[in-house]
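With one protein chain withheld, the remaining protein chains of the complex are depicted in position.
Chains: A and B, in written order; residue numbering restarts at 1 for each.
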Amino acid sequence: MYELINVDKRFPGVHALKAVDFKVNRGEIVGLVGENGAGKSTLMKVIYGSYQPDGGDITIDGTKVRFQNPRQAMDHGIGMVFQEQSLITNLTVMENIFLGFEQQFVSFGVINWRKMADAARAQLAKVKLDIDPSTKTSQLSFAQRQLVELAKVLTLEERIDGDLVILLDEPTSVLASEEVELLFQIVRDLTSRASFIFVSHRMEEVLELSDRIYVMKDGEVVDVVEHDKADKESIQHKMVGREVDKEYYREQKQKPYDGDRVLLSVDGLGFAGRFADVSFDLHAGEVLCLVGTEGSGREAILRTVFGIDRPDTGSVTVKDQKITRFSAQNGVTMGIGYLPRERKVEGIVAGMNVYENMTLSQMGNYASAGILRIGEERALAEDQVARLSIKTPDIFKDCGGLSGGNQQKVVLAKWRSGGSEILLMDHPTRGLDIGAKEDVYDMIREMSDEGVGIILVADTLEEAIGLSHNIIVLKDGEVQKRFTGAPGSKPSLYDLVHHMI
Amino acid sequence: MNMERIKPHLPWLTLVLLVALVGIANPTFLNPAGLIVLASDVVPLFIMALGMTFAIYIGGIDLSVQQLANLVTVIATVFLMSFGIWVAVLCILAGALFGAVSGFVTTRLYVPSFVSTLALGFVALSGAKWLSGQRALHMDAEQRDATFGWVFERTLGIPNELLIAAGLLAACWFLQSRTTFGRSLKAVGAGELAAVASGLNVDRIKILAFALCGALAAISGLIFSVKLSGGDANLANGFLLLAIVAVLVGGTPLTGGVGGVLNTAIGTLIVMVIRAAMVYLEVDATQQQMIFGIVLIIAIALTIDRSKLKIVK
Partner (left out) sequence: MQGFMTRETLLKWAPVLVLIFLLLVFPIFEMTNAWAKGKEHIYLLDSRFLSIRNLARIAISATPALMVALGVTFIILMGSIDLSMEGTVSVTAVGFAYAFLWLGGTLASWAWLAIPLALLIGAAIGLINGIVHVKLRIPSFMASLAMGFVGTGFALLLTGGDRVRVEDPLFRALLTVRWMNFPIMVYVAAAFLLLMWFIQTRTKLGRNFYAVGGGEELAAASGLNVNRVRILGFMLAGICYGMGGLMAVGKIGIAETVTGANFMFISITAVVVGGTALWGGIGGVLNTLVGVLIVFVINNGMVVIGLPSYIQSAVLGILVIVAVVLSTDRRSVSFVK
């Protein structure tokens, strides 16, 4: 019924979807799995009209269609239940259900509330939710909100003629297990009305619910498995299964770290709703990778250790000094540096030039009585630009105008020249081209040699494996498994994925 | 040549163009003696705009400066007799403290600066009315001349008033471009989140910026009060609009991080020339506010950095 044929999508530097064939039959529940960056979310965005494919066709019942935006996709029966709650919480349930489509209940600008409530009740009945449609959404539980979202998408049934295809993006991530069961029951019942595409990082759930499962890797569909023949292990093997290029990640440069010098020690750290009971030590010269899916708590741990977020439980000890005041300012004073994922927002200050950015975290070192010694700042910047081969016409160039790789180098230079012995790196190679990535890998090795401890949240699993001495696998905010990764005895991708999802 | 390249040069180009236009229409305008008089007239406005620059530079705004200046005119008049020259210190301290409170309410209590300063402005208004007994007060002429008479004298033919303004400008420029504080201000204005992630104490920087803004507003009020030899809860009304116009026309956008105090100097001169032009062109005084309001809209529309505003509320 709904079919993608040979669909291609490219972004600058990335081939996100490679000749993908994808098919949904009437009344079917199709699962979609793949590790981060495999192309799941790009595929979903193509399906609901947020992206337009560069090649290939989308057909519905054999007719070619093309969506310019999600609204047009909706008009063809494609609905989306978002992972992030997309209901407006200060509105009532019925207003949310019919938001943007109130016109059917309006005469002369006046809304007929009774008519809307009746219509909303009919929608809520489809998802077996017995609540007053005039309840404020903020008063519902997360599970109820999820069902309201589903009911909102199901209004398409009345609005359009053809069949419905509904995308469920990680719908269970905020639900308790019995709520998940309820949701699945409802989805199964609804197959008489619509087909579903189910995306989740919880493999068991995908196996339980889906009639067919598409497995994606590197922008390709690597396998399609029928429900009866589906097996968790084999699917996980297919999601990864690739040789790691040792050269690429500078494995030959990896040296053992100094196990006697503990730089940072995290004990029982917890942050409600993000992660719980996380403990580890970071040693001089060590690269420690936190691995997990999106939302597994990796980034939140970094931000808490740095001090931007405040933990609810547990402690962080830096060089034998227990941190009592959690603030970025304190983190920097303790010698921690942070390479944020949002490089352009939190990493560099666009609008400030190269040397201003480099000394931003350490202005005190370049000032006497609050007056900057700008000459020394410039000398530092010239030195760093030469040493890290930062490509910039001069040190007076606005950092916002540099390429991603060079921006990243500026941020690294900022922390290194300031003497940070602990570096927290969140996706340091995200969006960089291959050359720039290799530069970053080289720099990581050099810093390890100098005795810097690094906690890394890598862009891909290969990167994590290739770069790390130790790996901690996280799932839903909890530590699942620890691996050690000396060159030659590194864990395989499969080992990690097995514990991630 | 694209727009982004020209943008930083727009303010002084505008100034030169305006001066040329007015000069051609009325050559007497270019008479140096006349220009000096015109310039001394805008000194209080300039100093207020100088302070406002810091509030806008960090991406905030201070709507209380006008009321604060009003309050200071009253303080200056009331305490001149008993404090003598020290009344200046009193005024500046009061202004800095007041600004710091605005900064505190904005950063620590999460009240957007346009609301917090609007509200605190009215607190200042109450203070001014209370202290003045809701009357227009006058300074003792002898005391004024003895204490502040030097302000209106000339050194080498230049009014001391202008020299004060130039001195403050130099100090502010030094602060802005040569000190860690100034660099921090820029970082907060251009990329607050990156400033936080670099370990800067952003709250303290913002509070200091507002305090500085308050102190300069107080100096502005003080000079204005001495100039008019009195104090009144409404004396400085009308300054707020012009101060904001001066900052924005000078090229410090509402979104912060760009521009600075030198831009404000140019902006104030532009305001001065427009005002002078209106007199020469016999534009009625009643139309000035309307014209400056429109100038303000144009200035914001041209300078604002829309990439920094995800949603425009």
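Following the convention adopted for this analysis, a residue touches a chain if its C-beta (ideal position, glycine included) is under 8 Å from a C-beta of that chain, and two chains touch if they have at least 3 such contacts.
The shown structure was predicted, so the numbers you read here are calculated from the model rather than taken from an experiment.
Visitor: Using the touch definition up top, pick the residue from A:N6, A:Q139 or A:Q185 that touches the left-out chain.
Guide: A:Q139
Visitor: Which one, A:R71, A:K115 or A:K232, makes contact with the chain that was left out?
Guide: Missing-chain contact among the listed residues: A:R71.
Visitor: Out of B:L38, B:V111 or B:I164, which residue would touch the omitted chain in the full complex?
Guide: The single option touching the absent chain is B:V111.
Visitor: Which residue among A:N25, A:N90 or A:Q185 touches the omitted chain?
Guide: That would be A:N90, which touches the missing chain.
Visitor: Among the options A:G100, A:G375, A:G435 or A:G488, which residue touches the chain absent from this view?
Guide: A:G100
Visitor: Identify the residue among B:L18, B:I164 or B:L193 that touches the chain left out of the display.
Guide: Within the whole complex, the residue contacting the unshown chain is B:L193.
Visitor: Contacts of chain B with the missing chain: which residues?
Guide: Residues of chain B in contact with the hidden chain: 58-61, 105-107, 109-116, 118-123, 125-127, 129-130, 134, 192-193, 196, 202, 241, 244, 254, 256, 284, 286-294, 296-297, 300-301, 304, 306, 309, 311-313.
Visitor: Considering the whole complex, not just the chains shown, which residues of chain A touch the missing one?
Guide: 70-71, 86-91, 95, 99-103, 106, 109-111, 113, 138-141
Following the convention adopted for this analysis, only the chains that are shown with their structure count from here on.
Visitor: Just curious, how far off is chain B from chain A if you go by their C-alpha centres, in Å?
Guide: 46
Visitor: What residues on chain B touch chain A, complex-wise?
Guide: 178-181, 183-184, 186-187, 189-191, 193-201, 257-258
Visitor: What part of chain A is in contact with chain B in the complex they form?
Guide: 306, 308, 328-333, 338, 340, 342, 345-352, 356, 359-361, 363-364, 367, 370-372, 374, 414
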